[in-house]
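One protein chain is absent from this view; the other protein chains keep their places.
And now, chain A:
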Amino acid sequence: MRIRDYMSLAFDQLRRRKVVTALCAAGISIGCAAIIVAMSLGDSAQSYAEKEMNSFLRIDEITVTPFSAGGNRSGESNPNSEEAIRGQLTDQKLEVIRKLPHVKSALPMQSLSYMPMFMSDDRNNHVEVIATDLNELMSMGNTFRQGSPSDIPDTIVLNHGATFGLIDQQALNDLYTKLERDPFNEELNKQINQIQKLPASLYQKQVRFKYQGMEPNKELSSSYMRVTGILAKPANSTDSMAVYDKKAYVSFETAELLMDQLKLSETSGVAPLKKGQYNAVVVKVDQQDHVAKVEEQIKKLVLNTQTNLNQKDRLTEQFAIIRTIALGAGLFVLLIASISIVVAMTMSTYQRRRQIGIMKVLGANLGQIRNMFIIEAALLGFIGGLIGVLMSYWIVWGINGAVITATSSQETIIFIPFYIIPLGIFFAILTGVLSGIYPALSASKTDALTAIKRD
């Protein structure tokens, strides 16, 4: 028998028994929709978590450091050893890294230290000062909210977080003294929190850094620097998050000046800057999936690398469990739905005994009768699957609508990944086929003579 004939006979039967077909398809569609929605929820939650995590942990970035920095077994490093020289992070290696496939940008970034940043009116906060190529900041996904980088020495670029929490030191000290006396004073706590979130206008203002020197009570101070640019708030970040991420970017030339003025090598152990050599480079990769591959290539250059991929892997593992549970729940619903098909198909087998008998007398063999019923059940599963897909889109649309209304967000959180659609239909057809096996076997065993006998 031809597939087309099987399909035609199966479709004809489904069309004739509209109510039974509708009930069975409804059962399967609910199961299929349950699988699609449950798995989509799992995927959407993972995607959302990854997106959020990426904004904090920057999973698409690799921090590269010289091989000798923590790379030897003893934990001590001799800068003149052969190993240390081979493991240096040089300009040449930086160029090689920049040319690696999937590398979007590679930017030297050397953290000098956390230090207080003072405005001319003595208001201050604490920022991490980083030496980098200011002109390349945008290549790391940054945008400027105000101004731009400048090649002039003694200029500085601040990130969004660095513009918050600038307060007069004396006023802050007074508040902390009061808090020490009355630690459960909610009003006081609230006041300190609000100060941390207080924005200041720093564009084109003069700032300087201060650092505690080796000698007691001798505070070292840098020269004033002009803020030529302020970076915009990163996507997926809020002001509340930004206040805990305060960074000031300076050129290597300015960094050298700061190192000298604040004697950072002596006071905080910051390694002196050497021309053509870097202590750290941040590499931005085009996609998270390519990070491991790029990291492997960089390691071949005798360099140390550090990524947050393990965080992503942990998250993926956790969501794999959630997805499995979701799939299990969907399959359970399908199992329940399959009972309805078994019942309906078995009833149909009984009702069609005479027809089966005639077909057997006319030459249909066991396999052909069995296949007729299995294909009918598979077709039922397919129809149920298609309805299930439509139903799942409707459910997801409803959930997204409810979330948007509740959170006044414009972004849809739940989406149906494309790979889940064929998976849902596959499970629907599988349910149909498995449910159809018993009725099909039962039909094929029908005794033709008994079936066509008339009382």
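Note that in this section contacts are C-beta pairs under 8 Å (C-beta built on N, C-alpha and C of every residue); 3 or more make two chains touch, one makes a residue touch a chain; residues count from 1.
Just so we're on the same page, contacts and distances are computed from a predicted model.
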| item | value |
| --- | --- |
| Among "Ger(X)C family germination protein", "Putative ABC transport system ATP-binding protein", "Transketolase" or "Peroxiredoxin", the UniProt name of the subunit that does not appear here | "Putative ABC transport system ATP-binding protein" |
| Contact residue for the chain not shown (choose from A:M138, A:V282, A:A329 or A:L366) | A:L366 |
| Full-complex contact with the absent chain, from A:M53, A:V343, A:I437 or A:I452 | A:I452 |
| Identified contact with the non-displayed chain, of A:Q355, A:N400 or A:S442 | A:Q355 |
| Contact set of chain A toward the excluded chain (per top definition) | 1-2, 4-5, 12-13, 16, 354-355, 358-368, 448-449, 452, 454 |
